[in-house]
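Removed from the display is one protein chain of the complex; every other protein chain stays in position.
Going by the order they are written in, the chains are A and B; count residues from 1 in each one.
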Amino acid sequence: MRPRKKGAAQHAIAVGWLVLIVSAALLAPWLPLPFPADSVDLNHIAQPPFLPPSVPDTSRHWLGTDGFGRDVLTALVYGARTALLVSLPAALFATVVGTFLGSAAGFWGNSGLRISIVYWLMGGLLLVGAVEIVSTAPSAWWLLLLSLAAAVIIGKSLMRVPMLRRSWPFPTDRLVLGAASLLSSVPRLVLILALAAVQDASLPGIFLLLTLTHWPEPAHLVRAELLRVRTLPYIESARAIGLSGGQILWRHALPNAWRTARTAFPLSLSALIGLETTLSFLGVGLPPEIPSWGRTLAAARLDPTAWWLALFPALALAATTLALRQLTTNKISA
Amino acid sequence: MGRFLLYRLLRTIPATWAIVSFVFLLSRALPTNDLLGQALSDDSVGNRGLTAAEREAALLRIQERLGLTGPVFYFSCTHSTTGAVWQWHGSDNQYHKWLKKAVKGDLGQSYRSGQPVTAVLGEALRFTLPLTTSAALLATVLSVVLALWLVCGGPAFLLSMLYAIDALPLFVVALGLLLLLANPDILPLFPAYGMGQQTADNAPWHVQISTYLYYSTLPLASLVLVKLPSLVVQLYDALRHELGANYATTARAKGLSAYQVATRHALRNALLPVIALLTDLLPALVAGAVVVEVIFALPGMGRLMAEAAATHDFPVLVGGVLLMAIMRLIGLVVADTLYFLTDPRIRLQA
């Protein structure tokens, strides 16, 4: 595609920027910032950048302040920390969940995974029991564990009965695709806004939300990859030597899927950073004492003349997204 | 063909029904205290204070008028000292009544405005559909034009520019356009809000259309700008791939120019993957774009749903979810039909 040298330079820049962001995020509390996180300077409200302070003996707001008197530079550094803290674990978790579900769906399809009648029965009984326990006495969750163990033991012994050894297929593919389309039938932002109206903003809450709404994307990718992989000769031969489905999936097919997931990971991460800033912009999701690039951008909306509030976080956001994408393109072309 | 479609429909309807029922039951399980609104919350010093009994009585009246009394579902489980007691209520429950009406097309009334939900949704759709549809069409047409231009030797910086725009979330693009092009301090080219109300009512049609265009330029531009990059890049890659294929080489050997090869031969094949996008496109058309509607003050679907969620106007919320689920269903069926027509190899697999 492009001359090799140029690609390498771009790659270096991208990695450099990401290292800068990550180290700023990790070292934020120890950086020599003139203003601590979230401090309000009521004497300097919406001050343009680079100006000397109007009150003597105070530090300079290098990138200006927002309408609340918060330092923009500090907000950017701590915003990077938030972007990492929220988006990175959510992207990781969503990728893991998506890979797991997507590979199961792609590998087994609707008929590949057969479960014997015994376990169908046991599963059904367990489900009823779980509903009963949760609705009557949620504190007795340990009972569930006990009954799970009991189910496995009883199941093993019942397997001796030949009639019960017959198996029915488990519709893995249909279930995973169904769950994914169920999630996507309500637009993500509306779903999140609806949840925000019944629940308080919190860090774990937004982490769960991002994970829950994002896993279908890696799942679709991995599923498509496994649909291809499962017809490859080496999988056929693994089957031929009598390995079980689980073993083949875990040892042979998943490593292939991981490569897809890993390539898509920076994209997931940039999408989630975008989503997190959008939510902060709309004022839902994150508690307000946690700085975010989106929140600084939202301050720009209150004050159309404050270009510095829009420019700096937008630049940081764009640079991070571009750098993450650069990583992906390099991986694909390599 | 007919059997194939029927089968797909039958498979997706239960999912739609399940999600709508789930949202409905969830909404009825939440407390309805805030129905009384802010007016009875006494946020002014002068108002006569209500006693607790008066408040309770008023709340009960409201619940009765809105049909929120009585059991929610066919059965319920109450906890007492003797343990859980299951009760069967028969068809005299809120869910049954709602379902019976919903099948006939009556989704109830909005808590906030007292209007039928179907009317509220219709009103919002009247704004959302033209905007999102024209955005989708414009994005598609522009992406074809740009991709062809790029393939035939357009400037490379265009691609970098598209990459740069793609790196920004929708809200940053929309905010940027608003602050740059509708700001009296910078460039007051476009109106900042709304959809042009004054002239639109009894003006000749060309004025109406030009007013509409004038007012919807910025929201439209932000939607198109955000969609464009991924479409162009995808199409550009597909076109390059197709141009490298044998038939394209043959065509070029016959003496056709690169532009002719691209438009006459490669484009049709490159456009095929776009069908897949249709599945996601239809619900997105109906759902509107919350961010753009909030920033440009458009009374569309996205804002309606967001506000309904924020103010707990559940009939509207449930109705909106139903509408989107149905649109998704239609999108799936249309996409399947198109696939079926374009590629007869796809048949019933399951």
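Quick note on the criterion: a contact is a pair of C-beta atoms (placed from the backbone, for glycine too) under 8 Å apart; a residue touches a chain by one contact, two chains touch by 3 or more.
Quick note on the criterion: contacts and distances are computed from a predicted model.
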Undisplayed chain, where the name is taken from the UniProt record, one of "Fenitrothion hydrolase", "ABC transporter permease", "Fe-S cluster assembly ATPase SufC" or "Extracellular solute-binding protein family 5": "Extracellular solute-binding protein family 5"
Selected from B:Leu50, B:Leu99 or B:Leu129 as touching the chain missing from the view: B:Leu50
Listed residues B:Leu25, B:Ala58, B:Ile165 or B:Val334, member touching the removed chain: B:Ala58
Which listed residue (A:Gly16, A:Pro169, A:Gly246 or A:Gly283) would be found touching the missing chain in the intact complex? A:Gly283
Sole residue of A:Ser39, A:Ser111 or A:Ser244 that reaches the chain not shown, by the stated touch rule: A:Ser39
Per the touch rule stated above, chain A touches the missing chain via residues 38-40, 42-43, 45-46, 67-70, 196-198, 200-201, 283-284, 287-289, 301-305
Tell me, which residues in chain B touch the chain that this view leaves out? 31, 33-34, 36-52, 54-55, 57-59, 61-62, 65, 112-115, 123-124, 145, 148-149, 152, 178, 182-184, 188, 191-199, 201, 210-211, 213-214, 217, 259, 294-297, 299, 303, 310-312
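Simple rule for what comes next: only the chains that are shown with their structure count from here on.
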Rounded Å distance, chain A centre to chain B centre (Cα mean): 23
Complex contact set, residues of chain A against chain B: 110, 135-136, 174, 178, 181-182, 184-187, 189-190, 193-194, 196-198, 270, 274-275, 277-278, 281-282, 294, 297, 300-301, 304-305, 307, 310, 314, 317-319, 321-322, 325
Applying the document's contact rule, which stretches of chain B touch chain A when the two form their complex? 15-16, 18-19, 30, 77, 79, 83-84, 163-164, 167-172, 175-176, 179, 183, 185, 280, 283-284, 287, 290-291, 294-295, 302, 305-306, 309-312, 317, 320-321, 324-325, 328, 350
